[in-house]
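A protein chain is absent from this complex, but the other protein chains hold their places.
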C-alpha cells in the first residue's frame, strides 16, 4: 500500500489504484474486516478454477470503490457518500467461512443471515467504535446495511456489489463472461425516491450485466463440479453440526481454513473434507432437468424434506453409503433478485416488461435448472441405474 | 475444468486454456500436489497487495504450460517433452507452508531445501507411483528436479518458472511490471550441450525479463511492509520451533493456514501471528542502506549471528521487547541467479559482459539494499533514536 | 515481424504471436492483401470510437489464426488445414473501400458481392500465382471462399471470421462486450457431413457468442451516430456514382482514403465527405420504431423505393435540402445469419429450438429496430415536426 498525502492508495488487481481515506483505513484494519482475507469469495470453486482464491476482503474494497463512483455520479453530498462507501466496505462483514454454503444452513436453522450478523458485529465490535470516534453515524450505516435508504446503490440487481463480483470472479477464474462495462453502468444508475433505478437509455447496459451474470452462473457458479464440491462441503458442515464436531459459535467465528480443520475432526464431515482437499470429488451419476418433472416430481422438490427422503431412498435401493442430491436451494429466490425498475418519461416499468432478453434469461435459468445426483466414483453405475427407475415416475410421460 | 477428448483443459487466469494430459491430471490429483492449493505463492504479501492470494498450485500448472511451449519450440522428442512438463508441474512439490520464509530457516538448520524435499516426496508418495504406472522414468524426472539434464529450461534465470511467477504475480497484485513477452522469450531459449542458453538475437528479450524482475522486486517483493510482515512471520516460526510449539515434522507437512494455527498456540509466535492476521504490522523505525556501511558495518552484516547481536543490543538500549532487524538474507545468492549465457557466432559470453543494463540492475540492487529495523508502532521513536547512535559507528564517515 | 526458423511470427494486438508459414507470408505480401491495410474494418465508426482504426488486414490474419486452431482441434489433415488457413487469410480480399457501405450499393446495382470479387481477384492476380507455385489447389480455395466444403468453419454464425471481429472490435473500441471465450468456442465446433455444427455441450458457448454480437450491435455497430455517419457515406458514394465523379472501376480499386479523396471532388458527395471528415454529422431529427408500424408503414419500408419517396416527401414538406432516412438495409438478412445446428445424441436441432435466449435476442433486435431520420443540425426542429405528422398515419393507432 502506497501512502499518498492524506489519502492512501491500495493496489487492486481489478480496479487498479483504490483511494482510501484515513478512517476507511482504520475500518479496514479492524479484526472483523481482516478476517475476510481468509474467506474465499467463491468458496470451493478454486477446485475447478485454480485461480479463484480471491477473498471477500478485496471484494469489499472493490464494492466500496464502485459505490463511491456511483455516489459521485449522482452528486450525493460528501457525508452521504462517505456513509455509502463505509456501508459498502462493510457489507460482507457478517459472512462466515464458506459464505454461501454456511449461509444456507444457518438460514434453514433460522440463525439469521449475513446482513443481520454484519450489523451485530459492527455494533458490538471495534468497527462501531471506529465509526463513532470519527463522526460517522453508526445507525445510518446499519440502516443502509439493513437495506434501507439508498442501499440499492450497493445491493440492487445492478448494484456495486454485483458489479464488483462479476468483474472480480472473471479476473481470477480467467472466464471472460463477467467483464462488464462498469463505467457505463455507473452512469446509468439513478435514485428515485431513494430507490436505485435505471433510466430508459441504460436498458442495454442493464441487460448486459444480467447477461454477464447469467453466463457466469451457467459456466462458473453452476459448473457441475463446483456444485458437487459445494454440496459436499454443505453436507460436511451439516454433519459436523449434528454430531457436535463443531458448534454454531465456531461456525460464526471461523475462517475457511479453521472451519476446514474443525470439520476434519468429525467422522463423516472429516471424510468429506479429506475428499475436498484432495479433489476426490463425487461424480455425477444422474441429472434431472426440472422442466421434465410431473406434479409429483415438483412436489418432491418443493421442500428440503422431500429431497432428503429421496436421497435416503436412493441410498437404500443402491446399497450405497453416500449419495448427494443437489438442486441448488436458493434457486427460487434468484427469480426475485433481478427486479429492476426502468424509468421512462418519468413513468416506472419493471425491466422485464421492456426486455425480452431478461425474460428469456430467467426462463432459460429455469429450463436448465436441474438436480444432480452425485456419489463416489465407484458407485456411479449402480446409483445411475437406481435413479433411472426412481425418477421415472416423477417425470412427464 | 472442461474435458476435451483425451486432453483436459484447465482454465487459468494467466495463460487462458491450459491443456493437460490424462497422466498429468493424475499427477495433479495427488494429495502432494493438491496441498499446493493451500500455499500462497507470495506468502504474506497479500497484506499489502490484497489480490495476492494465488497459490503454488496454479503457478505449477503455468510453469508446466510454458515449459511445454519451450520444448515444442526446441522440437524435443515427445517423451522428453513429457518428462520436462512433468518435472515442471512437480517443481514446487517440496515447498512447505510460507515457502520462502520457512525455506530460509530450514536451510539455516541444514534441513535441506525444497528441491531435495520435493524429490523425496515424489519417491515416497503417490506421485512416484503414478509416474511409474504410466511409463514415466521416475529417475529422469528426479534428475531434472535435481538440476540436471535440460532442467535449465525450467529453472535458469530466464526459465519457465520465473516467467510464470512474474506474469502471475503481476496479474494478482495488479502491478504491471512483471508483464513480460512470454511468447518471444519462449522462442529465444536454446539448448547448448544440454544447458539453456540465449541466442544473441534474444539479448533484449533476456534483458526485459531481468528488468521486469528487478522492478517487481523493488516495488512488490521488497516493499518495506511486505518485508516486515515476512520477517515477523519468520520470527514467529523460529520462536515456535525453539519453544517446541511446532516440530520440524509439522513444519514440513502443514499448509499455510495449518502452520498459522499452530504458530498461534505458542506465546511469542502466537502474538506475532495475531498481529499478522490483524495487520498490526511493526513499523519501520530505521533504514540502513548497505552502501553506507564501513568495514565494521559490513562485518556485522556478514552473518546471522552479528545481526542477532545487533538486534539484542538495540532492544536493550531502547528498553523495548520487540525489535526486528530485517536485511533479506538470501540477497547475496541473488547475485548468482542471473547467470545467463549468450551464444553469438557459436561462442559463449556471460550476459553481463554484453549488457550494461544487467550490470546496472545488479549494482542498483546492491546499492539500494538496506536493512530495516522495525518494531511496534508505540516504540518507533525510541528505537529510531537508539538506531541513529548505534549505527553511526558502522557508517562511512 | 520476427523471423523464427522456417516460420514467421507476426505480433498481433489481439492474439499475441501469430505464426505464419513461408507461403502464407508470400500471400500476405501480395498487393491485393496489402491493400487491406488501408481499409478500416469498421469504416467510419472511428468518428464515434476513436480507437477503431483497425483494418481488414489484421482481421484477415486473426481469422486465419483462429481457423488454424479449429482445424487442429478437428485434427484435419495438414493440407486441408493449409487450404482452410489460406482461404481464411484471403476471405476479405474482395472488399472495396468502406466495405459494408459500398457492398450495399454494389449488391443493389447487381455488381456482385465481396466473396465473388475476392475469388475473381485471386484467380486473376498475384495471389493465384503464389497459390499455384506453391502447390495449393487454387480451385479448392476458391470453392471454400464460395461457401463450399468446410467453409463453415470460417463463415458460419459461430465461425472464425465472427470470432475475430468481435474480439478485435472490442480491443480497438474499448467496449468490452465482444470479449468472447475464443478457446472454448474453438473446442465446441465440429464438422458433420462437412458442415460446421455445435455439440450439445457447447450450447452455452454458442449463446455467449451470439449475445456478445448482439451487445456489440446495439452499443457499437448500431450506435445512432455510427449509423448516421455510415448513411452519409453511402449517400456520398451513391451521389458520386450518379454524377460520374467516380466510376464503378474506381470504387473497386480504391482504398478508404483514395475513395474519400475521389468523393470529395463531386459536388454533393464532396459536401458530405467534408462533413464526415470534420465530424459535422447530421443530427437525429426523428426515430421510428418498426414495431409501431401499421400495414401501410411496413409496406413503405419493404423496399428501397418506398424509403426514397418518403425521404423526398419529408424534404419537400420541410423545405430542407438534405434529409437522410436510414433504416439499416440488410437488417432482414441478419435474421438468417444466426442459423446454427446443435447436435445432440447425433440428432440435429436448430439452435433456436433449444435456446430461448437466441430467440429473445432476435426478437429484441426486431423490436428495437428503428429508422433514423437525420438532417443538418439547423434543420432538426423543422424536420422533426414534419416527421411527426408524416409518420402518424403509418403508425398503429
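As written, the chain order gives the labels A, B and C, with residue 1 at the start of each chain.
Just so we're on the same page, a residue touches a chain if its C-beta (ideal position, glycine included) is under 8 Å from a C-beta of that chain, and two chains touch if they have at least 3 such contacts.
Everything numeric in this text was worked out from a predicted model, so none of it was measured.
Of the residues C:129, C:258 or C:352, I need the one that contacts the missing chain.
Residue touching the absent chain, from the options given: C:258.
From the list B:320, B:361 or B:394, which touches the chain that is not on show?
B:361
Touching the hidden chain in the complete assembly: which of B:57, B:156, B:177 or B:286 does that?
Considering all chains, including the one not shown, the answer is B:177.
For the chain left off this view, which of B:73, B:134, B:219 or B:341 is in contact with it?
B:219
Check the options C:37, C:123, C:265 or C:381 and report the residue that touches the missing chain.
In the complete complex, the chain left out is touched by residue C:37.
In the complete complex, which positions of chain B touch the hidden chain?
Given the touch definition above, chain B has residues 175-177, 179-181, 204, 207-208, 211, 214-215, 218-219, 355-357, 359-361, 363-364, 367 touching the missing chain.
What does the interface between chain C and the hidden chain look like in terms of residue numbers?
1, 10-14, 16, 29-31, 34, 37-38, 46-51, 53-55, 57-58, 61, 171-175, 225, 255-258, 260-261, 277-280
Quickly run down the residues of chain A that touch the omitted chain.
On the chain A side, contact with the omitted chain comes from 2, 4, 9, 16-17, 183-184, 187.
Convention: only the chains that are shown with their structure count from here on.
Taking all residue numbers used at the chain A/chain B interface, answer same if over half belong to both copies and different if under half do.
Homomeric contact, same residues on both sides for the most part.
Looking at C-alpha means, what's the farthest chain from chain B?
Relative to chain B, the chain whose C-alpha centre sits farthest away is C.
Chain A to chain C: how many Å between their CA centres?
That pair's centroid distance is 40 Å.
How big is the gap, in whole Å, between where the Cα atoms of chain A centre and where those of chain B centre?
The computed centroid separation for chain A versus chain B comes out at 34 Å.
At least two other chains touched by the same residue of chain B: list those residues.
If we look for residues of chain B contacting two or more partner chains, we find 16.
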